[in-house]
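Excluded from the complex is one protein chain; the other protein chains are retained at their positions.
First chain written, first letter: the chains are A, B and C, and each begins at residue 1.
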Amino acid sequence: MPIRVTVWGENVHDQENDVVKGIYPNGMHNTIADFLRKDPEIICKTAILQQEEHGLTEEILEATDVLTWWGHCAHKQVVDEVVNRVQQRILQGMGLIVLHSGHFSKIFGKMLGTTCSLQWREAGETERVWVCNPGHPITKGIKRYFEVPQSEMYGEPFQVPTPEENIFISWFEGGEVFRSGLCYKRGNGKIFYFRPGHETFPVYYNSTVQKVISNSVYWVNSEIDVDSWKGKMERKIPIEPIKTQDEK
Amino acid sequence: MPIRVTVWGENVHDQENDVVKGIYPNGMHNTIADFLRKDPEIICKTAILQQEEHGLTEEILEATDVLTWWGHCAHKQVVDEVVNRVQQRILQGMGLIVLHSGHFSKIFGKMLGTTCSLQWREAGETERVWVCNPGHPITKGIKRYFEVPQSEMYGEPFQVPTPEENIFISWFEGGEVFRSGLCYKRGNGKIFYFRPGHETFPVYYNSTVQKVISNSVYWVNSEIDVDSWKGKMERKIPIEPIKTQDEK
Amino acid sequence: MPIRVTVWGENVHDQENDVVKGIYPNGMHNTIADFLRKDPEIICKTAILQQEEHGLTEEILEATDVLTWWGHCAHKQVVDEVVNRVQQRILQGMGLIVLHSGHFSKIFGKMLGTTCSLQWREAGETERVWVCNPGHPITKGIKRYFEVPQSEMYGEPFQVPTPEENIFISWFEGGEVFRSGLCYKRGNGKIFYFRPGHETFPVYYNSTVQKVISNSVYWVNSEIDVDSWKGKMERKIPIEPIKTQDEK
Partner (left out) sequence: MPIRVTVWGENVHDQENDVVKGIYPNGMHNTIADFLRKDPEIICKTAILQQEEHGLTEEILEATDVLTWWGHCAHKQVVDEVVNRVQQRILQGMGLIVLHSGHFSKIFGKMLGTTCSLQWREAGETERVWVCNPGHPITKGIKRYFEVPQSEMYGEPFQVPTPEENIFISWFEGGEVFRSGLCYKRGNGKIFYFRPGHETFPVYYNSTVQKVISNSVYWVNSEIDVDSWKGKMERKIPIEPIKTQDEK
C-alpha cells in the first residue's frame, strides 16, 4: 500500500513575487510534490489555498495519509472550518509535516497550543543543520550535518512544547541556533516540524532537504484503524453493579 | 508574597438547577474560593461567565497567578477573545487548574490541541482515587488513595497528549478507570487537570479534594519574569559577519 | 524481512514449582515463543538463564531485533556483563518487551534509572485491563478492555519515569489500579512494559494477552542502521577556523 501524500501550498509568493517565480516557476508545492513522486511507494497530490475549501475537503483528507504544510503570508486566510477538519484528521492518525514558515500556521498552533514564535533574519546566510538523533528514521542516510548555502535565519527561543524527539539543531552564519527538526504525537497522529525552506532561496531543490522530507513522510505515516467508539464521547452502562447511597 | 488565585465558574447549573442550588447555594466557585481563602498564603477572587468579559479582563488576568476553571454546559458561550487572552497569560506563566467537566472547555482544548474526550456515566457511584506519584507536591498529605462517595464516572480513553506527570488514577464502582490528575507545561505556564468534582454531588466539600486543589495551586504557581523580548517575534541583527554568495 | 525475536526466560519456577510445571510444562518461554511463531512475519528463538551467557551472546543479540524478558526470583543471577551487552544492543535499536515481574529485572532498572517498585498481592483475583490509547499499534484489535480471570495484583505507585505513552491501565478485583502498558525510547531502542503474566496462572495462553504481545513486537521493532560514528565518543577536527586568544 503506497503512502498517500497531499502537499499543501499557500501559493501566494509563488504567484506574486518575481524572485520566487524564478526559483519555483510551478510553485513550491509542485517542487515538493515532484521529488516525493520519485519514490514509487508514495502517491502525491497537491492542494492550495486558492482552491475551494483550500483543496482540503473531507474526501481529500480521508484519502490522505500524510499532509505537508507550507504557508507564510496568508495564514489568516485559511478558514477555521478547514483547520478544524485537518486537526480532526490528524487526531485520527494522519501524519503532518510542517515546513519552515508553517510554524505560524493555524494548524500548527492549534495542535501545539503555544505561540510557536521565534527570532528571524532574512540575509541569505549559511545554515548548518546538525543531526542530534542519528538512529532516527528521519535521519537515515544523513551525515553528521548538512548545509543550506542560503537560508532565512530562525533563532531560539522557539516557543513550542517540549518535543518528544529533537532530530536536528541548526546554526546560522550570523550566530543563532534553532531546534530545526521536532517530533510530536497528538491523538493518533504524528507531527514533524522541519525548519529549512524559504521562498526566495532554492532550498527545496537541495537533495539532503529532500531526503529529510521523504524520510519524514515514512515516519509520520501510521496505519489508521478507527473504530466507531474511539474518538467519541459516549455514555456507558456500568460493568459492575452500583450500590445506592442507602446500600453503602 | 501571597499567591493571587482567580476561581472561575460557569455559574449556570448553580443558578438554574435546584439540586445544584441545594448543594452549592452560593455557586461552586464560591465554595472553591472559600476553602482556598483559609490559607493565608492565598488571596482568592472569583470570576463568572455572566460578568463582562467573563470577569477575565486584562487587568484581572495580570493580577492573577493561578486560574481555576470549572465549566460544563456553557463552554461555547465563552468568547474566543477571552480564551485567547487566558492562553497568552498562561504562556507568560500563569498557572491553570482545570476541574472536572472543564476537560471540554475551550481553554483546555486550546492549550492541549486534542479533543479531550472521554467516556462518562452519571450514576452517583463511588470513585476511588489512587496516588501514582506519592512524592509530588500535589499529593503532599494524601494517603495511598481517597474515596469520593458519589461521583460522575469518567472513563478512558481520555484523549489528551501524554502528560508530563500522571498524579492520580481513578477507579469507579461501575468498573471504569481514568487518569484523573495530569500535569503539563505550556510556555512558562503549568497546567493541572483534576477530575473529581460534579455539580450534583458535594465533591468540593470533600476535605481531600480540597487538599489536592490547594496543593495544586502551589504547584502551578510560578514566578513570572517576562522581559520584553521573551514572547515576541523579532527580527535580529547578526552577531557574526555574513558572507555574500560571491565571498563564499 | 521477518522480525527476529528472542524470548528470554528465567526458567526457574518452570523447573522447580509443580503448579508452574503443570501450567507451562515446556516453560513459559516456550509458551510465549509458540504463539509468536504462528505469525509468519516473526522468527522466534528462546534463551534461558541456565545457558552459557544466559543464551545472550554477542552473536545472538546481533541477530535479535526484539527481545522479550520474563524473570522473577533470579534477577540477581543475571550477570552484569550480559546486562550491559543487552543495554548496548537496545541503545543501537533492538526492541525490548519486559513482561510482568520483569519490572525488577536488572535490564529494566538499568534502562529506566528508577526502582521500578510497586505494591502487590497474589490472590488469584480478576484483572480488568483498560485501553487508554485505542489508536496505538499495540492496541490494534483490542476492545475497550479485556479481563484476565486470575492475576497477581500490581498496584501504584509504580516507580518509573513518566512513560512516553501509557497504553493500558489495570484494575484489580481487590481494589488497586496500575499502569500496565508503558512505552519508552532509549537511544534507538523502543521499550514496552506489559504487566499481565504470572507463573502460577495460565495468563500466557490468554488470546488477548497474546495479541498484545504480538502487536508490541511490531511496535518495538526498528530498522537499525548503525554507522560507525553513531555510538562512539570521538575527537573532532573543527569545521571553522578557531582564533587564538590573542586574535580575539
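Everything that follows uses one rule, which is that a contact is a pair of C-beta atoms (placed from the backbone, for glycine too) under 8 Å apart; a residue touches a chain by one contact, two chains touch by 3 or more.
Computed from a predicted structure; not experimentally measured.
S.K.: With touch defined as in the header, list the contact partners of the absent chain among those displayed.
M.R.: A, B, C
S.K.: Looking at the full complex, which residue from B:134, B:149, B:202 or B:238 touches the chain that isn't shown here?
M.R.: B:134
S.K.: Which is it among C:34, C:53 or C:125 that touches the chain not included here?
M.R.: Within the whole complex, the residue contacting the unshown chain is C:125.
S.K.: Hey, which of C:135, C:157, C:181 or C:196 is the one touching the hidden chain?
M.R.: C:157
S.K.: Mind listing the chain B residues that contact the chain we can't see here?
M.R.: Within chain B, the residues touching the omitted chain are 92-93, 128, 134-137, 140, 144, 164-165, 185, 187-188, 222-227, 229-230, 239.
S.K.: Touching the hidden chain in the full complex, which residues of chain C are there? Just list them.
M.R.: Spelled out for chain C, the touching residues are 87, 91, 110-115, 117-121, 123-126, 149-150, 153, 155, 157, 159, 161-162, 173-176, 184-187, 230-240, 242-245, 248.
S.K.: Can you list where chain A touches the absent chain?
M.R.: 128, 130-134, 155-158, 162-166, 169, 171, 175-177, 179
We adopt the following convention: only the chains that are shown with their structure count from here on.
S.K.: Based on which chains touch which, is the overall arrangement a line, ring, star, complete graph, or other?
M.R.: Graph shape, chains as nodes and touching pairs as edges: complete.
S.K.: For the two copies chain A and chain C, what rotation in degrees overlays their C-alpha atoms? Round to the nearest 5.
M.R.: 180
S.K.: Same residues or different residues where chain A meets chain B? The copies count as same if more than half of the interface numbers are shared.
M.R.: same
S.K.: What whole-Å value do you get for the distance between chain A and chain C if each is reduced to the mean of its CA atoms?
M.R.: It comes to 32 Å between the two C-alpha centres.
S.K.: Please list all residues of chain C that touch 2 or more other chains.
M.R.: Within chain C, the residues that touch at least two other chains are 128, 134, 164-165.
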